[in-house]
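Working notes for the structure below.
Every protein chain but one is kept in place in this view of the complex.
We just call them A, B and C in the order they show up, numbering each chain from 1.
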């Protein structure tokens, strides 16, 4: 059976995964959801035809979106997660006993329902008693919060479709307001390589930079995302992710991780010249 | 015109580039050589159907294979480059006035001839008067040298076909012998993600580790290579690439680079846990 | 969502259909069965990764495998159908009131079950009271019959996997024995264009020719089969499909058909020179 899932990383570059079979296909009010089984990546799911997570490499994304802020400020107690319907971000968060409350706001309940069925490992943290699930628009949810969270994680799709609002100026402004004065905002920050992603990255950085005194970007190797070169944003009102890291303290927690470690933590903020240039162009526009 | 070049990154994952036209196709005694023109990556060439360089991202590879050792030991005077037929490695080397001699040993003259025609930017350093071009077997060439080079760069294809010998124990042993007591060996070290590449990476590390007291691996984002997560090996008789870096000294040279900088230099040696584990498994075998 | 089903028509020619979603995937004791939904061809199903029928063009295959023999001898009363799990052949047969009995022998019950669910139009004739369904090996079934059928239709997969036995000398010999002295054998006869299919076609013709005084081949345009140029075999003990056609009589039945008509009936036995040559080479071996 030759059945291939193909994703256009750009108009003229594409990545294809041989599919053993399709496990699910459905449409919610927001997007199309498909789940596939593959030999190379295990199960993977797509939203509107773009890979969200694969069993093989999701650990990289979730390690890096969670442990970087958590190791920077171990005093984080209240967390807001926006998007993240696959559950992986919450799974990593609930490993921290110090966290008291996790509000997760996912616009599309079907994503969570489908992931609970097909990705039990990924969604295993969602029933933790500290987790409150809201199926609402994250943009609206955050606009009603003031000084409430120590950490906001924006684990969204690309800025097309349901994820679009999570890349707007007003959203970042509301995040700033919803964070405490030690608050950290981490967001999925697209990729520097292919043009479309590059533009989205620049726009996001430009807007975050307007509202946060610390606005950095860190990089990670995610083989199933376009170009394999992926970025996260780290913005905060006071913490510097490198200087404020107390590596010993985090290591003392004894959390086993597949990608993250405290050396990677420091290293991932060192960016290639061409990426630095793109980011500095963005903020000088 | 729908014409696509496809490379299998693994048996069940493939990467495809839309080709505007094929500029060259030929067979040497060693391998098949093809040159293509694409909109997304500019011109690119393949050996036996595997992408070697693209105009769009070759700067990443060449920055990282050259500037890491050169910044570690600015006293490097004599360099041996093995493979590297596209010329990019030499192009970066000749920017260092301090280098006195570069011996480049490429087994396949046709690669150099073709790259001179289609990649003039890449091959622009080959006519530098310090460069000696040898069209010979690198394995044999290096076996005849003793205590001669400060730096050996192995810029080879994968360990199949003509590149195979450059991943053997005897080759690394000969490199050790050919290096001065301050010598550094940098080599193309495959990728940690897909199984076949992973195995090649482990084998290379295991063998280098036998002969060199310092045997490290550093990582880089190369979008057109399998998984986008690529590794280089840094082995030496004495230098530690991180501790011995004098960033100010390198920065004072004023070399403009697209990827490399001295922060990246230090950062690229921080590896994800799963890569560290693969490497430590390799040396404990 | 870019999801494509691909079939290799030869090692270096392939045909791909964009899939909206996969409706079913399962494995029986005999083969893998998949059902897909597409915009271009409607639903289609594959056995071991080869297209069997699509909603868009299945009428061509079923018209031509049934109406050619039925129009040649309208006195056919007892029919044996081997294979044909999608039901389309029986659907066409039950339109003839003159037929008294149809034994259908399909080795794989799962094919029928899946087609009943996803292809109700195709399987609509299976509950006709004249139809007897046997889930058995057709090769064995026919070996136990003597002088019993006026028509045997071999509606099989290619001669690999479960269809293999239906292309053997002993099978054709048994068909001959199971047929009455006016009996007709019609079989799926592969394609003349690509080498692998060409060989299967030649082997089938050679073997049928040994046992039947009349052994002809007729051609049809089936766009979703390899090369679009498909063949059926018409063998009989006495009838000539062209000379014995009474077009008026068949037309008087008033059966509406999408492909078949009595001009096509006569015309389809006229073969291109290169096909005639392949067939005559086969019998002179």
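Throughout what follows, contacts are C-beta pairs under 8 Å (C-beta built on N, C-alpha and C of every residue); 3 or more make two chains touch, one makes a residue touch a chain.
Since we're looking at a predicted model, the values are computed, not measured.
A.B. asks: For the chain omitted from this view, which of the shown chains does it touch?
C.D. replies: Within the full complex, the chain not displayed touches B, C.
A.B. asks: Residues on chain C that touch the omitted chain in the whole complex?
C.D. replies: These residues of chain C touch the chain that is not shown: 4, 10-18, 38-41, 57, 60, 193-194, 219, 221, 223, 227-229, 257-261, 263-264, 266-274, 276.
A.B. asks: Considering the entire assembly, which residues of chain B contact the chain that has been omitted?
C.D. replies: Listed in rising order, the touching residues are 1-8, 14, 19, 21-22, 25, 32, 34, 46, 48-49.
Simple rule for what comes next: only the chains that are shown with their structure count from here on.
A.B. asks: Give me the C-alpha superposition rotation for chain A onto chain C, in degrees, nearest 5.
C.D. replies: 180
A.B. asks: Measuring from the mean C-alpha position of chain A to the mean C-alpha position of chain B, what distance in angstrom results?
C.D. replies: Here chain A and chain B have centroids separated by 33 Å.
A.B. asks: Could you put a whole-Å number on the gap between the CA centroids of chain A and chain C?
C.D. replies: Chain centres of chain A and chain C, defined by C-alpha means, are spaced 53 Å apart.
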